[in-house]
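The other protein chains are all here in position, but one chain of the complex has been omitted.
For reference, chains read A and B in written order, and residue numbers begin at 1 within each chain.
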């Protein structure tokens, strides 16, 4: 919040909006959070940090060129899908998923266009969802990511390595036992995988970045990662996928969205978020198995699916207190604003 | 109707709502119809009857916990998708599709959560469709069913047998001749397959249950099953799939929806329903062939698809008389209410 003075700074404003765009991946409208997240990426691989910046700049600049609503640009809302698309295109076309690879010129142009396209997809999905007071979340990233990833595998001008990353639970051994490090690495990497970082320390740094802006969000994100990981373990998910954070990243995002960002935090919405995190973990496995024959990763599709299915009908459930207007602010403010009276139980 | 006195009964009300939920699978807001349907299931397999009750209770109780609209809960509208999801999860994970198998504890928890999730999906789809005056139909069941079925096949804690049931016309022999029993069994089983019952006698009992509340609905359901079966036979569908009722169950539901439930019964809407039943039969084959490589059953997806595509634009066609308000009541009442004057032709 103390960084608001850069928002209208003549030369630094664009950097401020872009950093907020990085933060908005995890619902944080805060440029310091964005900066710490970039540091977490750089800790794992400077390539990913650079690509994240390239993606967020492309989609934010496109929004400026098309003269989109300035308030939304300043909040970083046109940036986060571009950042994610950039990361995904590098992650799934590099020989080493963990560090990524510097893209060719053709790939860089492709990536910049994909990130720009998320801006149009974001505006379109926003327009369709507006009457239902639900946000597009990361659906522009998921859809554009899938569409642009497929073609890459067959275009001559882009050298895509074989997909190095297992994308489905079937690809992991079922006999590896769970040990202590499975848990603390799996939970941390769950947060890291939101940004495609196979690095549990980066994950905990990202959690710290979230806490800088909202401790409720950080707590819900951690809770979601734990629920997703535990549910997967109880239901026999393979150790390697659990340790890789694959069962947990959709759950972490779902828990943040339902537990404070789009629903006011009450004990019922916490239960709702726990339920959503469990469902997101099961459905990660489902969607992964569905997509594997065509070689596509799940991305954050189950987070979007579960959150939409649990939010679009929120008006029908009097037990839930919707955040209104539905722009994500820190859950702390949502709580203060809404729970003044009879709506709270 | 004579059972309305149980709707607000202090201890029996919940049972009444749940029975109506069972009836709503075939559009019957009538607890006696629900009871007879449960008997039809028990005739085939007591396991399915019990699972149907478990599913409808889970989704109805979730609606109560979330404080959904009481009128809709009392009409059983929050129950029918839960009942169907429960049945589908057992049907496609049991070694013997015909009788089903008692679920393990892990599977039971999973099934209860899936049924609860249909309540949220129903509210969400209802909110999106409300401006178009079209109901979610069984889409919550189809979507949640697909999503929860996939994961089952790979989770260690749930012992899924090989899918015992052919799910696509390709899986049947093309040389078996049609005989008399193909027809009366195929038409009866078409009604039975709505509830996953491979039993033609159960199918006719379900038809009786529908007739208890609405003879128009029963007639249209029978007509749809006949149209679906005949179209499949004319177009060379294999005898085994016809006898199994696979070509007919989507047609039966489509004919009921278009012929009286959502459109006032006129000679044009009967033609419309016949056309819809034929299309639903063709598209069952299409969707079955599309889904087979990933091992998924069609469920009632073609019923929903055809009915939505024929109802969402109803306002554009002056030849059709929409039922308003669009909540399904018995077609007899719709007819009385709407066709008083110049709208009838």
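Here, contacts are C-beta pairs under 8 Å (C-beta built on N, C-alpha and C of every residue); 3 or more make two chains touch, one makes a residue touch a chain.
Bear in mind that the values here come from a model prediction, so they are computed numbers and not experimental data.
Student: Check the options B:55, B:237, B:260 or B:331 and report the residue that touches the missing chain.
Tutor: Reading the full complex, the residue touching the unseen chain is B:237.
Student: Just one of B:17, B:262 or B:282 touches the chain that is missing; which is it?
Tutor: The one listed residue touching the chain not shown is B:282.
Student: Please output the residues of chain A touching the missing chain, sorted low to high.
Tutor: Against the missing chain, chain A presents residues 65-69, 106, 110, 113, 116-117, 120-128, 131, 146-151, 153-158, 293-294.
Student: With the missing chain put back, which residues of chain B would touch it? List them for me.
Tutor: 131-132, 169-170, 174, 234-237, 275, 278-279, 282-283, 285-287, 289-290, 293, 305, 308-320
Keep this in mind: only the chains that are shown with their structure count from here on.
Student: Express in whole angstrom the distance between the two chain centres, defined as the mean CA positions of chain A and chain B.
Tutor: Whole-Å distance between the two chain centres: 36.
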